[in-house]
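Note that one protein chain is taken out, while the other chains of the complex remain in position.
Should a chain be cited, it is by its letter among A, B and C, assigned in written order, with residues numbered from 1 in that chain.
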Amino acid sequence: WDEPIIFELSTPGERGVLVTGIEPGVRDAVGDVVSELPAGLRRQAPPALPEMGQMRVLKHYLRLSQENLGADLNVDIGQGTCTMKYAPKVNEQLIRTPGLTAMHPLQDPADAQGVLEIVWQTERMLAEISGMDEVSLHTQGGSAAIWSNIAMIRAFHEANGEGEQRREVITTIFSHPSNAAAAKAAGYDVITLYPDADGYPDLEALKRALSPRTAAIMVTNPEDTGIYNPAIKEWVDAAHGVGALASYDQANANGILGITRARDAGFDVCHFNLHKTFGTPHACGGPGAGANGVSAALAPFLPGPRVAREGDRFVVREAGEQSIGAVAPFFGVIPNIVRAYSWMMALGAEGLRAVAEIAVLNNNYLMKKVLEIPGASAPYATGRRRIEQVRYSWQDLFEDTGVTSEEIGIRASDFGMHYWTSHHPYVVPQPFTLEPTESYSMAELDEYAAVLAEIAREARDDAETVRTAPHRQTVHHTHHDDLDDPERWAITWRAYQRKYFGDAAA
Amino acid sequence: WDEPIIFELSTPGERGVLVTGIEPGVRDAVGDVVSELPAGLRRQAPPALPEMGQMRVLKHYLRLSQENLGADLNVDIGQGTCTMKYAPKVNEQLIRTPGLTAMHPLQDPADAQGVLEIVWQTERMLAEISGMDEVSLHTQGGSAAIWSNIAMIRAFHEANGEGEQRREVITTIFSHPSNAAAAKAAGYDVITLYPDADGYPDLEALKRALSPRTAAIMVTNPEDTGIYNPAIKEWVDAAHGVGALASYDQANANGILGITRARDAGFDVCHFNLHKTFGTPHACGGPGAGANGVSAALAPFLPGPRVAREGDRFVVREAGEQSIGAVAPFFGVIPNIVRAYSWMMALGAEGLRAVAEIAVLNNNYLMKKVLEIPGASAPYATGRRRIEQVRYSWQDLFEDTGVTSEEIGIRASDFGMHYWTSHHPYVVPQPFTLEPTESYSMAELDEYAAVLAEIAREARDDAETVRTAPHRQTVHHTHHDDLDDPERWAITWRAYQRKYFGDAAA
Amino acid sequence: MTDPFVHPYIPNTAPKSKAAMLAAVGAASVDEFYADVPAELRLDRPLDLPTPFTAEQDLVRHVEGLLAKNVSTRQRLSFLGAGTYHHYVPAVVDEVINRSEFLTAYAGEPYEDHGRFQALFQYQSLMAELLAMDVVNVPTYDGFQATATALSMAGRMSGRRRVLVASDVLPDKLSKVRDFVRVLLDLEFVDTVDGVADVTGLASRLAEDVAAVWVETPSRTGALEARLQEIADAAHDVGAVLVVGTDPIGYGVLTPPAEQGADIVCGDIQSLGLHQWFGGAHGGFIAVHDDPRFIMEMPSRLFGLATTDVPGEYGFGDVAYDRTSFAQREEGKEWVGTAAALWGIAAGVYLALMGPQGMRDLGEVLLARTRYAQRALAEIPGVALGDRAVHLREFTIDLSGAGLGAADVVDALRAEGIEPGVPVDQHQLLVCVTEMTSQRDIDRLSAELAALAARTGNAAAGASDTDPTDPGATTVSAPILEEQSA
Partner (left out) sequence: MTDPFVHPYIPNTAPKSKAAMLAAVGAASVDEFYADVPAELRLDRPLDLPTPFTAEQDLVRHVEGLLAKNVSTRQRLSFLGAGTYHHYVPAVVDEVINRSEFLTAYAGEPYEDHGRFQALFQYQSLMAELLAMDVVNVPTYDGFQATATALSMAGRMSGRRRVLVASDVLPDKLSKVRDFVRVLLDLEFVDTVDGVADVTGLASRLAEDVAAVWVETPSRTGALEARLQEIADAAHDVGAVLVVGTDPIGYGVLTPPAEQGADIVCGDIQSLGLHQWFGGAHGGFIAVHDDPRFIMEMPSRLFGLATTDVPGEYGFGDVAYDRTSFAQREEGKEWVGTAAALWGIAAGVYLALMGPQGMRDLGEVLLARTRYAQRALAEIPGVALGDRAVHLREFTIDLSGAGLGAADVVDALRAEGIEPGVPVDQHQLLVCVTEMTSQRDIDRLSAELAALAARTGNAAAGASDTDPTDPGATTVSAPILEEQSA
């Protein structure tokens, strides 16, 4: 499709959907409410929204959807760290009932027993999976959950009178960047540790960094390299040794469900991403959902309100005195909580363990296939197995051909595949990270590896084809320098019209 | 996508969906029911269905869907006679409720008041639209409705003792072929009339054909040429004059809703296609739905059971003595009946008339655009307006270039458009029939005409490009001769395997 | 609501567009386009229709309000079958058939509609594996039509008029078939014995003027025909065709009729991934062997694999299109029109999801629960099974021993929120169980029925001389109802 920007499809007078009328009884009672608005409140020019018949709006967006590559359509293993797994369709069917969509969060809890029970049960299941004492589902994404982790840590230290003293947070370079960013946003100084020569988190470096100023360590494990920190308990113990807390980013938990648990390694707080590990769809970048697990000591700091069980009824309790308060409206991302609940209930303990084991099997199988491609490598821990993903490098291929990982990723789109290359800073040069999850069959993994092998061959034999990609997409090579220049960037259609054509917004 | 045949995706042991288990209590009570089956009833080799994980099945069919061009995606005006209009999405949402999908037709009518009311109301609205006294919604498609028309006519004549005498049915060449086919299937001899020189149905020819042997005339009006028979009442009167009945195929009713009615012209029976005129989606070729309207004299012959209103309750009545009986299971294509009801209730009398008027405006506008293309013509009734569609001809272009209408239609698919050319017999040479309905904007009609103009230009300047089309589809020019040879045709995968590879079905 | 009338479904009601188009064609008003419609036929008033709900939110409130009056089988415990069955529909099936691309397409060419051709070819192929036959049609309307057409094929092929009906058939199905085939065929009924075909009686009626023997398995009462091969052999001996009407749901465990001599197998696909839809979602299949004599008699479209200009690529198209009424009008075989393609795609997705093991597991649970329900109900004093055949999914119980009328049982149990089944005569009730009917559901039915029987038995015991439903009365076989009573 060569589908215009929607404003170009506007035809004066067309309507997409009509609004219910004002009843005569209302009209008679209140008169012309718009013309009676006080000066300043009444809009003069109507907003320049497009005017379109309903079918044309639908067609426009359906065509755009076909120009998009969802996980349902491809072998979506190129978004390493993101755990692009199957989001079961039955869960979509389950959540689309008016019994959920038409619920208001302030209804009588007696009228909300079903959804409250699901929230409560989901918390309990995640508590078992993480080993934590209490879980909250309020946060609306993984990074938001990281924020809640650090906000609870901050509140904990403040409650203990150590708020002023503990000003540092320690993380590792292969932990998700939001750990560093959220800690910074909470006012902490961030110390980032680099791995040892084998790519393992460096316990000695940690010990050197820890001090009475340390508020917390915030680490991912396995890290984004797919390497599990064998000394994770020693890390936590070392943090505790200086009075710091240990926060576990479990975004990469997919390979360890039922294998090992956060609390068993001593962590005080942790979080999961329901949209990664627990099978909710990624929705073009949200809504996701986070789950924060805490030890009993941290439980008073959890966000509120809390869902609790009293006998066989479920009730809503306001957050306590020490709570960090509301972190988001009401109870969290309800559709994702119900999806995650359904996903876990479709699998059970045996199923979750199978998820982990097959995800890890798939990853190690894929690693073998990828490493057979000349020019591809998996830096660090050579010869060791990985958990659920691998951060690979095309550095050798780049040195041979000058073709970059980004170019290869774009070329992959011509084969109906893709991968994501934003792994700043590029500690691993020419990086790409593959995470096959449990959702793909052996044949699909073979297909993906074959595409990479073919592109690597092209890079050697016909580098120009790779460099000028994409060739089979709806758009062509895009000039990203437009997007970094304040004079030329155009973040909305009205800005584009103004900057490129000098129009005042219509 | 280059998506394999589904059998090629099978991997032993994979499962797409699991079935509920047999409860231990049941198992204990009944034992191994399969091995206890009598000899002959127990299947030996399992069926060679594919074995696939759920996501792979989904992905396969989603990819196939993207290789299909629904009315929601294109300017679908090339299926003339088919009235490819917008099927509102809200109706899809309305019908997908368990309050409809989970209803069994033999439930207590007291538990089915909602759906029964909708059936009854839909019948009454269609009675008003057609002017007929009674309407039945049992039939599952337009051709099935035509069958019911002739079955009722046959029963009527038999009830009057004229079953043996009246052995002929008269139709016109520009009436839908199913009129001829259904009459034949009901045992009648079919007489087909050709139009006069101007393309109008030939009243004199009709009068010559009518006789005491005539059971009925079965005509479409406007005919598939888009020409309305101005003498339609004279046709009906002439049929009645010899004791024949008049049956009105209203498949082409979209342009005359609220303008003129079947009963007002004297017809005894008629039918609508809910999937054409009344906005239900075409579903790759069904389910459609038919509506049979009859005069009071024919009402006793309607199929059963009938939905009736008693006070403010709706009840189900068995068909009477003279009824042609059941023509299909239960009450007809319920999802389409509810869709059609919702569609009419969204529009009302004013809206239905706007449907007709804009459909006709669109058609005449498009005709002007198409006739501006060198090589395109609209045979018959030169200079006259058309109702809701036009049967055009590329004969002039074919004579100039040798490019056929079929080739142009295939080439149109490269532009995301298409049209259908199966208008046997080719009374209009190199035919194509466009019916823009009310659903498309002026801009979309312009776009469609521009595509045709461009292809016509190609036919003159670069005929090879047109002849070797398609160029931008997932498949290429297909060898249809395979499909008419019993040695080579392959109607199923197992037949293909056997014929091409000598496999016994696995 | 706007003035002038502008509607979201009709873009060119926008006044400027309408005016521009009228100007472009040189018309003063739309009236001009209706010049051929005589004035006396023009409707001179607005249609008399209910006030519409042009705002979508109002339409939704209205229609949802109506549908909310329904009380579905989620809220009632249903043992209803008789042609429409409550099987589980996997979510992926609905996801696929609700895709706009499939839902709103129609009769496009194999190029821009490659997906539809492939999906329907796959449906044919998947059904073919289940049925062990090489040819399956693009679905026709329903099992009624499929059977009527199958018998007509036999009639057209043979030129003979007699059809021996060897099984109990659903009354509505019989009604449809009879009216459809009566130009070509005469139906003769051979009474069943113990629920299944009277093979001996059938053999005695077979002769060279028989076009077809028609067997239904499972029959109207859910009985499975165990002696199909014998029937086939007898039919073939006189040159007759064996037409088997069936429901494909059981063939994960049951022998497909084609392996026992069936020439045409036909039936309904509603069980394969379609909701109940108040009986409004049926599709008919006709399967034959790869024999042109049969194939050329089929009226439906048949999609076939074909080669393309690209080696190894699969193309699709219509097999033997010239059979059809599209090509031949009244010279074609019956007719072809919009029928039930999307339901065919649904059934294909269903079979792909289920796979061989799923269909086997399903067949087993159906057999097991049917048997369990038979035993549970037959244990109730005064309740007996209607016959001794092997049943799949449906079976009849005879209530005369308990002094109960079938309709009375329906009334009484409806008051408890149970639809216990469909009366087939005065004392017989047709009961249906599926994988959606749990052991607990069956136990509930039998408990309620037992309680009812006990109450009636006590009442009868107290008034045995006058009670017309006296359990001691001889069971009189009542005529089969021609229509469902509702």
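In the analysis below, contacts are C-beta pairs under 8 Å (C-beta built on N, C-alpha and C of every residue); 3 or more make two chains touch, one makes a residue touch a chain.
All values reported here derive from a predicted model rather than from experimental measurement.
Here one chain is not drawn; of A:277, A:342 or A:401, the residue touching it is A:342. Across B:12, B:311 or B:502, the residue that sits in touch with the chain not pictured is B:12. Per the touch definition above, the residue from A:132, A:153, A:256 or A:434 contacting the chain not shown is A:256.
Residues 11-21, 51-56, 58, 62, 88-90, 92-93 are the ones on chain B that touch the missing chain. Within the entire complex, the positions of chain C that touch the omitted partner chain are 2, 8, 56-57, 60, 64, 74, 88, 90-91, 95, 100, 353, 357, 435-436.
We take it that only the chains that are shown with their structure count from here on.
Counting C-beta pairs in contact across A-C and across B-C gives the higher total for B-C. Between chain A and chain C, the centres computed from C-alpha atoms are 46 Å apart.
In whole angstrom, the spacing between the mean C-alpha positions of chain B and chain C is 20. In chain B, 14, 54, 58, 62-63, 66, 72-74, 86, 88, 416, 439-442 are the positions where the chain touches two or more neighbouring chains simultaneously.
Of all residues in chain C, those touching 2 or more other chains are 7, 9-11, 17, 54, 56, 90, 92, 94-95, 100, listed in ascending order.
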